[in-house]
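As you look at this complex, bear in mind that one protein chain is not there, while each of the others sits in place.
Naming follows writing order (A, B and C), and every chain is counted from residue 1.
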Amino acid sequence: MDFFLEVLTGGLLAGLMYSLVAIGFVLIYKASGVFNFAQGSMVLFAALTFVSLLERGVPFWVSFAITLLAMIVLAWAIERIVLRPLVNRPPITLFMATLGLSYIIEGLAQALWGAQVHGLDLGISDEPLEVGGMLLSQFDLFAAATAGALVLVLSLLFNKTRIGISLRAVADDQLAALAVGIKLQRIWMVVWAVAGFVGLVAGLLWGARLGVQFSLSLVVLKALPVLIIGGFTSIGGAIAGGLIIGASEKLAEVYLGPMIGGGIENWFPYVLALLFLLVRPAGIFGERAIERV
Amino acid sequence: MAAIPLLELQDISLSFKGVKAINDISFTVGQGEICALIGPNGAGKSSLLNVINGVYQPDQGVIGFNGKSYRKMQSHQAAVHGIARTFQNIALFKGMSVLDNVLTGRNLKVKSSWIEQAFNIGRAPSDESTQRQKAEEIIDFLRINQWRNSIVGTLPYGLQKRVELARALAAEPRLLLLDEPMAGMNSEEKAEMSSFILDTQREFGTTVVLIEHDIGVVMDLSDHVVVLDYGKKVGDGTPDEVRKNPDVIAAYLGTKH
Amino acid sequence: MIYRESGQFVTTYGADRRIFKLWQQRWALYTLLGFAFAVVPFIGNDYWFSAILIPFLVLSLAGLGLNLLTGYAGQISLGSAAFMAVGAFAAYNFQLRIEGMPLLLSFVLGGFTAAMVGVVFGLPSLRIKGFYLLVSTLAAQFFVTWVLTQFGWFSNYNSSGVITAPPLVIAGYDFSSPAGRYLLTLGVVTVLAFLTRNIVRSELGRHWMAVRDMDTAAAVIGIPILKTKLLAFAISSFLLGIAGALWAFTYLGTVEPHGFDLSRSFQILFIIIIGGMGSILGNFLGAAFIVLLPILLSNLSANFLAGVVDPGQLENLQKIIFGALIIFFLIKEPSGLARLWQLLRERARIWPQRF
Partner (left out) sequence: MLSIIKKPSALIGAIALGLGFLGGVAQAANEQYFPLQSYRVGPYAAGGTGFFGGFIDYLQYVNLKEGGVNGVKFTWSECETEYVVEKGVECYERLKKGLNGAPAAATNPLSVGIAYATLDRSAADKLPLITINHGRTDSTDGSVFPYVFPLQLNPYSEVSAIINYIGDKSGGLDKLKGKKIVTLFHGSPYGKETNPILELLAKKYGFQLTLIEVPHPGNEQQSQWLNIRRIKPDWVILRGWGVMNPVALKTAQKTGFPADHIIGNIWSNSEEDAAPAGAAAKGFISITTHPSGTNFPVLQDIDKTVIKAGKGNLQDLKRLGTVYYNLGVVNGILNVEAVRVAQARFGKRPLTGEEVRWGFENIKLDDAKLRQLGAYGLVQPLKLSCSDHEGGGAVRFQQWDGKQWKVISDWVQADRKLLRPIIEESSHKYAKEKGITPRDCSKES
């Protein structure tokens, strides 16, 4: 039983790490209807920029600020060069454009900073904590707290600020938002920049876990099933989806794995998401649109 | 008015998330007649068409078609029974040519299997020619020959409406459902479309149920008018009868549309 | 005027259905095929066969497979490589375990196996649509490679988990030389391309496009949605499966499941985006592009930029170029290279006039 709880907690904490990446997706999907596959590359780009600056002797917060600036510039460029010319195209086209985008960002990141593997130390010790016979990772707890803080900041941003309110209007109805004079392009840029910020935070935490290297961009594959289960449009859903995926994949690996041969963590979340979809075709928190003909 | 009913709706109700869109509606449409559904926006006209050909499934009620009763209709099943339709917002296959769109309308008449088609053997070659011939007849009938090979998405609105009618007619339907076939047209185009509908009824004996807002057109065109308001039926009869029905006047005509 | 169209009228519906209505175009195609079959095997060298022509042909076939599903039937998939893997491993096992199994038959059986797997992962497509369907195809991608790695039976318990091409002998003729492997690949791809062309121009092809453009309307006019989608999955996976078998047998010789990973699926998706969705020719143009561009860049740099530009940076540049081209095509020419080719041809028809 203890072991079960330990696996469960470990899974829930790991799940929050997936949620961090998924939140970036949700923001962009909500505001511009783009399923942004390049989110993983943005995480890589942010982490690589940050760690390269750090290694060149730039202080922590200055590096953070410069990286954030870079993400904003990136967001601006994406809006200008990619999104604007593709307005009103089918979602599938936009999705494929983000595939192209992920290639560009990955190439750019490596062209700028090289392909070496970097270690990243955020100064959080990772000696395990014993709590009631259960092992807890300090780092994971820190990451969970960060995720929580991030959600709080984002919800404040969306509920209290002008830009947040216009953003929700855009998410609700693009045409109506346009009609009341909201500048769609500006909203998009802001959202991509915020998603860049989320990518930076995710990049730092993941980078500290894995080392900063190319495979950071693969975390996107862990975030996809989270999105499917949580729904594309709900930040709360991204958190819940992350928890569900994290916990169930760990439990499955430990208890189901030995029966069918282990190493099932790659496809298990997808199969789980698929089963969810067959029951609820728009995720737990998504709403199914009624087709009007 | 023709005597034998082709379509018979009994006590149909439909709701979305608890909101009633159609409330206990019954009426019949006779063989070969043109029946118009009228009523203000949100009266449930399109929903009713969607129920008839199985896009929506009603919460209760029975659909009688051609002497048989159905609790629910699936859209594929409706097509097999000979129900074809057009849509309010044009549901053409925008990436395909006019000819291909019309040919898809004949999909239920195709006899050869896809394997025969892949190897161009067996029934495939003659089948394809037959379908093509029929499709060309419809194209001639609706006078859209010159756009035969154009991609539908590039055509103007009025033409698209005509192509959609062509696709529906290609199925050789017994019942044709038209959802605002003349919406957004000028009076000349409306006249043209009206004459196509009348010709269809005369030449092929097709029964037509249509939704239209232009009362003038409705009164000229239809044998039978059903008036809906807030999901309920408020009138049912010949154009003249409906015109005189006080409920209808109150609910609909009275608002001077 | 390069094309002279005068005097060529179609008189039957059959003739009107031809892809190439002008005899010049048909003649050009036959010449091209004749050249590819009868001349290239004698003038090509190992490098051209093994490094350019064979991968080009196999990737064209894979693009063709995905294009049926995505370009024609509108179902987006990121699992193409998984179906290739199924085809490759199935063909290998049919060849290995059934004595005297003819090589071509094992390709076809490999294709059928891939088709069956494709149908299983296509089943959810009835209930889920759009991006949500990505989940099903990604599940296929990860699950298939897992199964092939997990169970040694599939690789005949090879200690390194790889499969190796059997001797390439058909009816007593040995096709294992580079030119032979090229001819074998070319033959298979040509036949399948013709069959596919027939399918997309037939009733089934129209059903696919109807489902792609608007599936509600397709259902209303009586097109059976599930059957249409599943056939798209099946035939698409069939072609991908054969492409996978060719990839393993005629191109690489030895493959591991990892060779059919997600990046291969992306590669095939890029082929159809760049080449042109909903076009047969587009797959060939897209595959040629994706095979040639890296070679071109790397040759140019090796010969002109050696020592000037770091080869590593050149690869990064190439990645950026690929990404940029994809976005460029999506913005400027969603119908890809195939459309550009068509425009070029139309220009040639009216040349020297401009309009």
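Before moving on, here are some points about what is shown:
Criterion: contacts are C-beta pairs under 8 Å (C-beta built on N, C-alpha and C of every residue); 3 or more make two chains touch, one makes a residue touch a chain.
The shown structure was predicted, so the numbers you read here are calculated from the model rather than taken from an experiment.
Touched by the hidden chain within the whole complex are the displayed chains A, C. In the complete complex, the hidden chain is touched by one of A:Ile104, A:Leu150, A:Val219 or A:Ala240, namely A:Val219.
The residue from A:Val58, A:Ile72, A:Ile92 or A:Val254 that touches the chain not shown here is A:Val254.
Between the chain not shown and the residues A:Ser32, A:Ser63 or A:Gln110, the one that touches is A:Gln110.
Where chain C meets the missing chain, the touching residues are 45-48, 50-52, 55, 96, 146, 149, 155-156, 158-162, 164-167, 251-259, 292, 294-300, 302-303, 310-316, 332-333, 340, 343-344, 347. Looking at chain A, the residues touching the absent chain are 3, 6-7, 10-11, 13-14, 17, 110, 115-121, 126-128, 135, 137, 139-140, 206, 209-215, 218-219, 222, 249-251, 253-254, 257, 261-266.
Throughout what follows, only the chains that are shown with their structure count from here on.
Put simply, the chain closest to the centre of the protein, by Cα centroids, is C.
Chain centres were defined as the mean of their Cα atoms; on that basis the chain farthest from chain B turns out to be A. Chain geometry summary: the mean Cα position of chain A and that of chain B are 47 Å apart. Here the CA centre of chain B is 41 Å from the CA centre of chain C. Chain centres here are Cα means. That of chain A falls 33 Å from that of chain C. Listed for chain B are residues 55, 87, 91, each touching two or more other chains.
In chain A, 291, 293 are the positions where the chain touches two or more neighbouring chains simultaneously. Remark: chain B residues 53-55, 75-76, 78-80, 84-85, 87, 91-96, 100, 103-105, 107-108, 110, 112, 114, 117-120, 124-125, 128-129, 131-133, 167-168, 171 touch chain C in the complex.
Considering their complex, residues 12-14, 16-17, 195, 198-199, 202-204, 206-207, 209-210, 212-214, 216-225, 231, 278 of chain C touch chain B. In the complex of the two chains, the chain A residues touching chain C come out as 35, 81-82, 85-86, 89, 91-93, 95-97, 99-108, 110-111, 115, 221, 224-225, 228, 232, 261, 263-264, 266-267, 270-271, 273-274, 277-278, 281-282, 291, 293.
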